[in-house]
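Missing here is one protein chain; the remaining ones are kept as they sit in the complex.
Per-chain numbering from 1; labels A and B assigned in written order.
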Amino acid sequence: MKERRFRKLIPWAIGIAVLGFIAVGAFFSSNLLRGKTGGPVQVVNAPADIVARGKYLAEAADCAACHTAPGGAPFAGGLAMQSGFGTIYATNITPDPDNGIGRWTADDFWRALHDGVRRDGQQLYPAMPYTSYRGMTRADADAIYAYLMQLRPAKIPNRTTDLRFPFNIRLGMRGWNLLFLTDTLPAVSVGHTPAWERGRYVVDVLGHCGECHTPRGLLGQMELSQPMTGSTLGRFEAPDITPDGLAGRGWTQAALREFLGSGLVEDGSAFSDMHLVVMRSTRHLTANDLSKAATYLMGDRPPPPAALPDAPPPAEATTTAAGRVTYVALCSGCHGLNGEGIPNTVVPMQGNTTLRLVNPRNLVVSMLDGIAAQSFSYLQRMQAMPPLADKLNDAQAAQLANYLRVSFGGQKPDVTPDIVRGLR
Amino acid sequence: MSLPTRPLTLTINGTQHGPIDVPEGMMMIDVLHEMLGLTGSRFGCGQGICHACVVIWDRDERHSETVPTCITGADFFDGKRIRTIEGIAQRDQKGEVTALSPVQQAFLDQFSFQCGYCTPGFVNAATVLIERLGRAPIARQDVEATVAAALESHICRCTGYVRYYAAVRDLILATPGLTRDSV
Partner (left out) sequence: MDGLRPSRRQVLRASLIGGIAVYLAPLGGRAYAALFGDGGLSRPAWNSRDSTLKYRIDGISKVTGEKVFARDIRARDMPHWPQQQGHALVLRVTKADRPYAGFDLSLLDPDLTPDRVVTAADLARDRLVFPAFYGDDMLLPEGQIPAYLGQAVAILIYKDFVRFRFAKYKLQFNNTIVRYNEPGAPLERDPWGSSRFVRVAGPDPAAEDVFSPVKQGSISPTYRNHQPVWPEPARDGEVGPQGMYFANAIAQELAEPPPDWLVLRRDYATQSGDTAALEPDNANGWYDRDREELHLVVASQSPQEIAENAASMLAASKIGLKRLFLHPCFTVGYGSKDHYNTPYYGLVAAIYGDGVPIRLANDRFEQFQTSLKRHQFDMHYAMAVDRKTGVMQTFQAEIIANGGGRANCSVDLTMAGATQAQSIYYFPKSDIAATAIASRAVDCGAARGFGAVETITATELMVDEIASELGLDPIEFRLRNVMKTGMRTTQGAIPDGISRAEAVLQRAQAHPLWTQRPARKFAYQAAHPGKYYGVGFAACHRRFGIGLEASFAKVELAPDGTISLAHTAAEIGTGTSSAQAVACGRWLGRPADLVELAVTDWPELPVETSAGSLNVDESEQNRLAANPRWTPNLATASSGSNSSYYFTHTTRAAARLVFQHGLWPAALAIWGKSSNSSAPSIDSARWSDGALTAPDMKGLDVRELAAHAHASGFVTGATVHAFNRWRWAEADFEIDGRTERLPLDGLSLRNGEGGYTVLDRRNVFYPSPRSMDAMVSTYTITAALAELTVDAATGQVALLNHHNIVECGNLLVPELVSGQIQGGAATGIGLALSEYLPLYEEGPGDGTWNFNRYVLPRGNDVAVWTQTADVLPPLSEDEPPKSMAEAAGIPITAAIVNAIAHAIEHRFRTLPVTPDKILAVLG
């Protein structure tokens, strides 16, 4: 997570500098003067069903991803997001009056989600994905507010955002918002059904999936002309999740439903940031919302899943022979001599969704870094994959990656030692 | 038999073995157990989880690490040097134990194990740790955390870990050169 935010911040920083001048103009239309400090502690006694809905929505919107620091109190903030220009800390959104949002009204909360403006009138940085949350209904924002306001208040002070000049001028974001904040994000697929509409809301607004899966432009904004076509964040690529991208790797709506609901499908498991997203957020979605999210991601008329070639072309078998030797020595003990995996224990390599990505990045990084043991639900827990970085040189790793891509992923053996070296 | 084989040559406990023909895809633990008669590396989970089967891979003079043999193919060890539990104590020419290693002695003195099935894995992990600290001593206050990190992946079902961890901690603290007094 930290890595991901780090990458995001670089373009913003540039953006902030470029947009500094816009801020000056914008200042005059500023509502800064409307900002509030102090004020009464809010007492919210929402009905239980509203609180429950708020909890559901807060999970769907994955608020905890940033507002709960590892090892920290829930929603008490503190997650540090490093950048070359300084550090941003997620804030305390528990109802503590002095450190959290205890004095915020539902209106204040709505403005933060919808406009990216804090109760004191200061601009939020778009590390807070108000760019996506802007589409949220007022009723949903109120429900999340009602949920948050009944949490255990945490007396944990917010850490001051520590960006260097001129990036620390929050006002700069006002200009950025004028340019990039839109009411509706472009649809990733074609559809008209109510299920598709609801799915769009779940994916684009609540799930704010585009914040990672849509590439970013020069100014740190989501490139809305290419929604969900994939973007590299930290070590991993958030892959292309357009209908064609997904179907090209064999995904169906049913598989997506299963993946978002459990993190596990026949052809692989969620790992890294997406594993956290599933565990904290999407697995809590109702079967209905999961289904609708899948409908939206692939459209009302989903493209057919691309089949995997039966066997790799014979010519490529020789180019991957060396990789096969490494595979047998280091991988087959768990993944199977023929990539079959072990049910409920180790994902298969045959048709593995990561091997079917055109970009070998996620495969190579997984090989080098390994993957820690991951729980999915109480009954599902995949064993750890040991890191191989110190067991493979660049050439061996490239050979192994190519063997896997060709044999099990229907991809080209185009991984070079240089690519591996660049990812170490 | 039409299973393809690959020749394996390696050094185990100072003795060179091979070349022996090993079927492609055979795990190292099977070679140790079925071909070489070295059954001290215990089969526990077969998935690299419990670490009862780890051997010490001596990469070079300054770098050794444990490797689970149940999920590592024999071919990985071709040309490599490893130590198994059978090679940790000193032995005479007939193979009789003449002196235990400090780690083995510490486990014995502290009654660290009951059934002993996981003991080879703990001995090897602790041996690697002690050797590492000999090259790079740590502060005394870091010893417990270091021991815990080194042994964490090993499963024991009898003695609840306390006597293993304490034995390694006490050995490190009592052995000159493994710790520094302050940071």
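By definition in this document, a contact is a pair of C-beta atoms (placed from the backbone, for glycine too) under 8 Å apart; a residue touches a chain by one contact, two chains touch by 3 or more.
Keep in mind that what you see is a predicted model, and the values were worked out from it rather than measured.
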Identified contact with the non-displayed chain, of A:156, A:222 or A:330: A:156
Among A:366, A:383 or A:411, residue touching the chain not depicted: A:383
Touching residue (missing chain; options B:63, B:135 or B:157): B:157
Touching residue (missing chain; options A:345, A:359 or A:416): A:345
Chain not shown, touching residues in chain B: 1-3, 23, 25-26, 30, 33-34, 37-47, 49-50, 52, 84-86, 88-89, 97, 100, 104, 107-120, 123, 144, 148, 151-165
Missing-chain contacts mapped onto chain A: 55, 64, 68, 71-74, 76, 152, 154-156, 336-337, 340, 342-345, 373, 377-383
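By our rule, only the chains that are shown with their structure count from here on.
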Whole-Å separation of chain centres (CA-atom averages), chain A against chain B: 40
Contact set on chain B toward chain A in their complex: 6, 24-25, 27, 47-49, 70-76
Complex interface listing, chain A residues touching chain B: 325, 328-330, 332-334, 337, 342, 345-346, 383-384, 386, 391
